[in-house]
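A single protein chain has been omitted from the complex, and every remaining protein chain is retained in its original position.
Note that the chains are named A and B in the order they appear, and that numbering of residues resets to 1 at the start of each chain.
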Amino acid sequence: MSNIHFLIDFLLFGFFPEQQRWRLMIILLICLSHTWLTLKFARHSIPLKTFILCSFCLLTSSWYLAFGDGWLLNIIPTNQLSGFILNICLAYWSIPIATVMSVGFCYLMIYQPELWPTHCFVILAKIIRSIPLITLLFFITLILPMMTNIEITRFQAALTGLIIFLIAYIVEVFKGAHQAIDTHQHESAAALQITGIRKFIHIDLPQIIKNSIPSLINTYIGLIKDTALVTIIGLSDSLGNLQLLIAKYEFKHDFLLLFAIIAALFWMLCFICSLFGKKLEKAIVYE
Amino acid sequence: MIKQSINGLFSIIALTTLAILLIKLNQNINHQNLEFGFDFLFSQSGFDIGDTWIAHTHDQTYAHAILIGLCNTFILAIACVLLSTLIGIFFAILSTNHSRWLKLLSSAYINLFRNIPLLVQILFFYTSILYWLPPIEETLQFADIHLSNRGLFFPKAPSIAFLPLLLIPLIFIKATSFKNRKNLFLGLIIIWGVSLFFYDWQIPTRTRFSLSGGGQLSIEWFTLLIALSIYSSSYIAECIRGGIHAIHKHQTESAKSLGLNHLQIMIKVILPQAVPIFMPALLNQYLNLTKNISLAIAIGYPDFFGITAGTILNQSGRSLECILVVICIYGLINTISTYFIENISYPKWKNHV
Partner (left out) sequence: MLRCGIHEGLAGFSTIDNQGNRSGFDVDFCRAISSAIFNDPNKVEFITLNVKTRFLALSSKKVDVLSRNTTYTFERDTALGITFTAINFYDGQGFLVPKKYYIKSVSELNGATICIIPGTTTELNLADYFSLKNIEYKPIVVESTQQAIMAYEQNRCDAFTTDSSALHVSKTLLQNPNEHVILDDFISKEPLALAVASGDDKWRKLVSWVVWGIIEAEELGINQNNIDLSQKSNNPKIKRLLGILPLAGADNIGLEPNFMAKVIKQVGNYADIFDRNLTPIGLKRGLNRQWTDGGLLYAPPLR
């Protein structure tokens, strides 16, 4: 079983250069610290501005660590970021971005429902919710380059697809959460003459987030699982690497083990995510 | 005033971008000397499809191939809906049991399969079936039924034999009382069962390479059936459990006082009342299941998505048209089903206690 070390290594990190693995470790640390930071923020331990700033720094630094700039860190081509770490990175990069963008769209849907951009967005979101994710991924890899003449790598296509898909679902979750807000809240806001974007940020948004946490976490878990689909458009994520391995006859008989590893990895990630959701639910209390 | 200017600005920007995109698209399509249009759907496809319920051969059209794919998707969807609902109800009932171990078993099942990506499960079942089932030369045989890693081969009666089954809905509509209905139903099934012996059955026989004649279900189909049913059943069990929990405890207690056992209470008292509560969520799960069938492309089962966005797209080179067809049909399926989910008034089931 001397192979097992190699197998786990390959499933986790894939083709990422051996000497640069420490960068991936730091990315994992960044993911963990970001969740910790979010919990801190939910417990009102850190102010909003610090949280946003930190989140931004963490996201950009993880991106920088993954791909490098050719100056301080070596450039890593996007196709070398593979294995389970790719699944984690895709999830980690798409979730915050999509959530923030959905907050913006949510504002549009609640406060500016007659605007044409809102109508367009609502229709697009409906279409995206009605198609399977791989249709969207196919669309982005095949049709978008024809429309824009921009070369899109598979990685970029996958990330864009996941973000768009996630926005379409999160907006729906937010919409439901907004409907659950007590009408008294709106009345008291009106009495205090808080309107427009200030009302959205100070009155609606905190309650939307609070109400939507269980379904939001479910959506996130769904997304984490959906990152496995990128193997269909040819990215070598953990599942793609697994298929490479079992096509070789040395590892053909180890497929049970390989699948068990992958299943355990995904299960753990989803478990961490739902644990995070439960903690978050407890942490958010408004007096 | 501001709103109007935003609308104006947006429409100008959106229309120009759209125009630029479409012009680029048109240029690129013209570059390939293609023209945008759906006429190609009615030209000869040129490829055969192996695993279908209605045969598709190479001299039929692309449109025919798409219909065949839709047919494959729907039949698989129906089979998965039935199986996953059964498994889902089973585990939902288990989770309401008083035994701690059964509860644990049920929650373990739900949590395990919900948190593993469906694609991983599909590929796992596919690889295992290919690996563990015997090759075609040494099939597992029971009477004339053969099981191998190519699929299940079984004797087939001519389709006319299944016509009497169409009477079943009639019984449900026309029969006056429950007892009457039950008797009629049993009678029909027995007569139909006996009649089957008089038909000419096609029996799978060995040829040089494989078995031919009779019916055949490929392992790709089985893999999808198993993987999709297990995955969806974990969601369905969760839905149904939620519905059961919403029913008031008094119901259970009063049923208990009437002397019913746990299973009877569940099936005859609680579940019928829980149906309207969990039905919308359940139907949404069925819709998700139908969309998830598109993952069949990973193991090469010719479903609607695989045929349209895989084979036809590659063979005809009409990527835009194919993706549009896929989006439209999924959109249509989705619109129709959401309309039903939102507008059906769920009937309360009658209690037959």
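Note that a residue touches a chain if its C-beta (ideal position, glycine included) is under 8 Å from a C-beta of that chain, and two chains touch if they have at least 3 such contacts.
This one's a predicted model, so the numbers in the text were calculated from it and none came from an experiment.
Engineer: Could you tell me which of B:Ile6, B:Leu102 or B:Leu130 touches the chain that is not displayed?
Structural biologist: B:Leu130
Engineer: Return the single residue from B:Asn115, B:Thr311 or B:Asn334 that touches the missing chain.
Structural biologist: Result: among the candidates, B:Thr311 touches the missing chain.
Engineer: Hey, which of B:Asn111, B:Ser210 or B:Thr338 is the one touching the hidden chain?
Structural biologist: Among B:Asn111, B:Ser210 or B:Thr338, only B:Ser210 touches the chain that is not shown.
Engineer: Thinking of the whole complex, not just what is shown, which of A:Leu24, A:Met109, A:Leu142 or A:Cys273 touches the missing chain?
Structural biologist: A:Leu142
Engineer: In the full complex, which bits of subunit A touch the chain not displayed? Write them out.
Structural biologist: 142, 145-146, 149, 151, 234, 243-244, 246-249, 252
Engineer: Applying the definition given at the start, please give the residues of subunit B touching the unseen chain.
Structural biologist: 28, 31-34, 46-51, 57-59, 130-131, 135-136, 149-150, 207-210, 212, 219, 297-300, 302, 306, 310-311, 313-315, 317, 319
Rule of thumb we're sticking to: only the chains that are shown with their structure count from here on.
Engineer: So, what's the distance in Å between the C-alpha centres of subunit B and subunit A?
Structural biologist: One centre to the other, that is 28 Å.
Engineer: Quick check: in the complex, which residue numbers of subunit A touch subunit B?
Structural biologist: Residues 112, 114-117, 120, 127, 129-132, 134-135, 138-139, 142-143, 146-149, 221, 225-229, 231-232, 239, 242-243, 246, 255-256, 259, 262-263, 266-267, 270-271.
Engineer: So in the complex, which bits of subunit B are touching subunit A?
Structural biologist: 3, 6-7, 10-11, 14, 21-22, 24-25, 28-29, 112, 114-120, 123-124, 127-128, 131, 291-292, 294-295, 297-298, 305, 309, 313, 319-320, 323, 326-327, 330-331, 333-335
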